[in-house]
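All protein chains but one are shown at their positions in the complex.
Letters A, B and C name the chains as they come in the text, with residue numbers starting at 1 for each one.
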Amino acid sequence: MTNFVPTPSIPAPDIVRCAYMEIVVTDLAKSRAFYVDLLGLHVTEEDENNIYLRSLEEFIHHNLVLRKGPIAAVAAFAYRVKSPAEVDAAEAYYKELGCRTERRKEGFTKGIGDSVRVEDPLGFPYEFFYDVEHVERLTQRYDLYSAGELVRLDHFNQVTPDVPRGRKYLEDLGFRVSEDIQDSDGVTYAAWMHRKQTVHDTALTGGNGPRMHHIAFATHEKHNIIQICDKMGALRISDRIERGPGRHGVSNAFYLYILDPDGHRIEIYTQDYYTGDPDNPTITWDVHDNQRRDWWGNPVVPSWYTEASLVLDLDGNPQPVIEREEKSEMAVTVGADGFSYTRKDGNPDGDRTGFKLGAQL
Amino acid sequence: MTNFVPTPSIPAPDIVRCAYMEIVVTDLAKSRAFYVDLLGLHVTEEDENNIYLRSLEEFIHHNLVLRKGPIAAVAAFAYRVKSPAEVDAAEAYYKELGCRTERRKEGFTKGIGDSVRVEDPLGFPYEFFYDVEHVERLTQRYDLYSAGELVRLDHFNQVTPDVPRGRKYLEDLGFRVSEDIQDSDGVTYAAWMHRKQTVHDTALTGGNGPRMHHIAFATHEKHNIIQICDKMGALRISDRIERGPGRHGVSNAFYLYILDPDGHRIEIYTQDYYTGDPDNPTITWDVHDNQRRDWWGNPVVPSWYTEASLVLDLDGNPQPVIEREEKSEMAVTVGADGFSYTRKDGNPDGDRTGFKLGAQL
Amino acid sequence: MTNFVPTPSIPAPDIVRCAYMEIVVTDLAKSRAFYVDLLGLHVTEEDENNIYLRSLEEFIHHNLVLRKGPIAAVAAFAYRVKSPAEVDAAEAYYKELGCRTERRKEGFTKGIGDSVRVEDPLGFPYEFFYDVEHVERLTQRYDLYSAGELVRLDHFNQVTPDVPRGRKYLEDLGFRVSEDIQDSDGVTYAAWMHRKQTVHDTALTGGNGPRMHHIAFATHEKHNIIQICDKMGALRISDRIERGPGRHGVSNAFYLYILDPDGHRIEIYTQDYYTGDPDNPTITWDVHDNQRRDWWGNPVVPSWYTEASLVLDLDGNPQPVIEREEKSEMAVTVGADGFSYTRKDGNPDGDRTGFKLGAQL
Partner (left out) sequence: MTNFVPTPSIPAPDIVRCAYMEIVVTDLAKSRAFYVDLLGLHVTEEDENNIYLRSLEEFIHHNLVLRKGPIAAVAAFAYRVKSPAEVDAAEAYYKELGCRTERRKEGFTKGIGDSVRVEDPLGFPYEFFYDVEHVERLTQRYDLYSAGELVRLDHFNQVTPDVPRGRKYLEDLGFRVSEDIQDSDGVTYAAWMHRKQTVHDTALTGGNGPRMHHIAFATHEKHNIIQICDKMGALRISDRIERGPGRHGVSNAFYLYILDPDGHRIEIYTQDYYTGDPDNPTITWDVHDNQRRDWWGNPVVPSWYTEASLVLDLDGNPQPVIEREEKSEMAVTVGADGFSYTRKDGNPDGDRTGFKLGAQL
């Protein structure tokens, strides 16, 4: 059914973690109000066209670049690799895949050195780098700690039409799958994939793509996330709260989705689990389990399934969006009551039997 | 428009606080699982037909009585008064109002002494008592402290067709209004009324009544409420989470609504504010302000507006339910987009101007 | 043994709650850095000699006045009364007690109207007022909510040599005792007394006095208090953290004591319990129970027992400090190991038997 991306004959680059995203915003002042005044990200550097932002516990130059431009989109999903040589490895790897690549010794953004950007087989602009400018890690700067403080970049989330194809490509690249959503027909709706020892560095959400679904920042505790909601209420921008707060089924994290002035989606996220063991189990959720995306069974709003940000090619033009051909998660779960369940048939009182849903070992 | 309840010529009883509710449940074992195993209320005493429950910091015999019966309903909303003599005062007060009353020196439930029950002018079964059996206050029994611990009974909430009529009756009874919801036509949709120094001991919700909308217990912190959701997810009864968690506009409390096995609604509630000053301001919310019931603008589910528990008369028969004649809050706020706003006209960026919405002083 | 203050023949004024303290500080800029920059109290108004501060949920003009002066001291412990007439009642009451009083129709501080100040029988400058200038209550101004936000003034704490004498005077004034510390010889070391429905509006700590032991502000949750410690660490002023954070035995509140630039002691406090019922039990703690002041048994530092702020007479001169004649709590509990216990004799494994220590019903 699927034309899988071929597996290169040479080793994949050794990726450490998702490190930063470069996004294009149409009104830099409004975006600054959102990311700095509302969310409290820390400005490492800024000029009239760019703002370089980092989370409290970051020690590299930035986790997010806001670049002023005519069309809201994502310019790069950037990963840090283990050594300078791994940038070479990345370049070679994507060349063998037949992808367009661009190498810049001086980096694509301030504060980042030698980097390669690629148009990957799924159409996403990926970047790989090692060299960075180190900055003050603000971990113990509690004099700067806001009530809704964002402490780490946690992950990316990408929309792609063919999840198994994307998953195979990312597994070849060295990612491991922590969780996924499937149905009994074998359709995969989404997959969570990690390099660092958390549930994910990126996830694939089935849908029209390539598009960016969201970028996620972590807080220390749940009340920090609640404060962000409360503050958005106080600022009378509660209509920018799209979904949540809630507890994810997948990942077990406490979460919130909000929308920046251009509609780029930001997740605030806390307390998933350790995945660093080699035999960390992959948990498979049934798409009809209505606790998979919200453990409390709260509904997913349709916009969360349908809206996402464009991504750019290496010339800065939006990548065309290709439609998903397989069943959509929204279609099979929203609206028609019969599709969702919280209780297995024959289990009317909700008693648990054996392990929870999913192949959790 | 409204036939107000006359103001008696004699003083109202001096009410201290809402103290307990007696509810009829149809399956005592299922209700026990809900209130004791799930919610962790503490059993003071139980027999084959009744379970007497209290919250952690309570020092009177109970805050909730579960009584086995054929029809799920509420048998009493019980208030504690300031002295034994105030029970006499209550009896006289309601007699002057022409209400049916019943006095029992030995009390209506275990652990409570001399009490009077009345069928009040709104059709609710109210009880007034002073004498109680004291029990161990478990405040510092952290060995019994569960992750979702309920520490106090906070308030009742009653559905009544004519809110101004009910409000005037309760003001005569000595309650003070902390907040209400109105529209520009002068329709009142709900009112919050207190004796103790919190936002309410009871609230009136406009709708078909008399019915019991919910009973609310307080936790210490917000994470305690989140744990209750998480636990309901683990027990695969997330479909009993009706609404929330969220932050109320009215009261500012962090909240959750869940449903017991009979559909009695329970609110879990924390961190409203002090109302004890004589000039504590009444905050009036516009019914079209979509942050009034959820500060984050999350929608209120229709069942929350329409479903409620029957209440019993002093013979134990359900009171007939009278329809609300005025506009319903659900009708004016749900569905039709134009009815709700988070931003005042001419204020597209959500900037605040002056004090927050509502006549907060 | 003790010359009790006589009980006046006229009714005591009807006190609502502790409302504000006026303190004299020697360096207004340093004090502003402490109360505004560090603690985040909100400035209602300020000039070159005074700063008027309030907590987030306050709706009267201020909870704390910082007044520049030559000697660090307390100028007033101010209580709000139930109506304008109660100011007259207070004036008459103290006149009958033979106390010096001063009435000012325009108030003693900005934002407060008709008030009376007295030199009370214990030597403290008490103020009673009803009229206030109302200000914006910031309850839902989450855009202003700091990570260590102070939301309410909770209580005062006064050092006085003869606790039973002070207690009897305050009981006459309408305060009720929620908890106290005694020994088996009948010595009272401290007493907690309330008007509003919490553990205290003021407490009496046995020691050389009259002096002000501390003023306490409440936070919503425990993490807010931890943040204040963390911020003081980040500012490298951890030596101004005097004691805590910890859990009180008395009051059950989570607490922290810190010192302002003049050595005035501030408590940050959260989650005590409801005391509004007429028969709320008085809990008596044994002075040798080493969980009474810290539930975790962490030691009380000596400075906490010995240091306190001077208080002023109505001319602005410091009141002379009179020595306590009875045993000191520090002497009987600190140092000599044999004096403290966490386990009753014959109970080596710490098992609980019956109710917890203290006459908690």
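Of note:
To be clear about the criterion, contacts are C-beta pairs under 8 Å (C-beta built on N, C-alpha and C of every residue); 3 or more make two chains touch, one makes a residue touch a chain.
Values in this document were obtained by computation on a predicted structure and should not be read as measured data.
Across C:Y79, C:F108, C:F254 or C:Y269, the residue that sits in touch with the chain not pictured is C:F254.
Although one chain is not drawn, the whole complex shows that of B:E48, B:D143, B:D185 or B:E323 it is B:D143 that touches it.
The missing chain, though absent from the display, is touched by one residue of C:V36, C:I237 or C:L314; that residue is C:I237. Residue A:Q197 is the one among A:N49, A:Q197 or A:T306 that touches the chain not shown.
Mapped onto chain B, contacts with the missing chain fall at residues 140-147, 149, 221, 223, 227, 230-231, 233-235. Within chain A, the residues in touch with the undisplayed chain are 16-17, 57, 59-60, 80, 82-83, 134, 136-137, 139-141, 143, 152, 196-197, 220-222, 249, 252, 271, 273-274, 276-281, 295, 352, 355-356, 360-361.
Annotation for chain C: contacts to the undisplayed chain at residues 221-223, 226, 229-230, 232-239, 241, 245, 247, 249, 254, 290-291, 295-298, 342-344, 347, 350-352, 356.
Assume only the chains that are shown with their structure count from here on.
Matching CA atoms, the turn from chain A to chain B amounts to 180°, rounded to the nearest 5. For the pair chain B and chain C, the distance between mean C-alpha positions equals 33 Å.
In terms of their C-alpha centroids, the spacing between chain A and chain B amounts to 42 Å.
Chain A and chain C have Cα centroids separated by 50 Å.
Across the assembly, chain B contributes 221-222, 249, 295, 352, 356 as residues in contact with two or more other chains.
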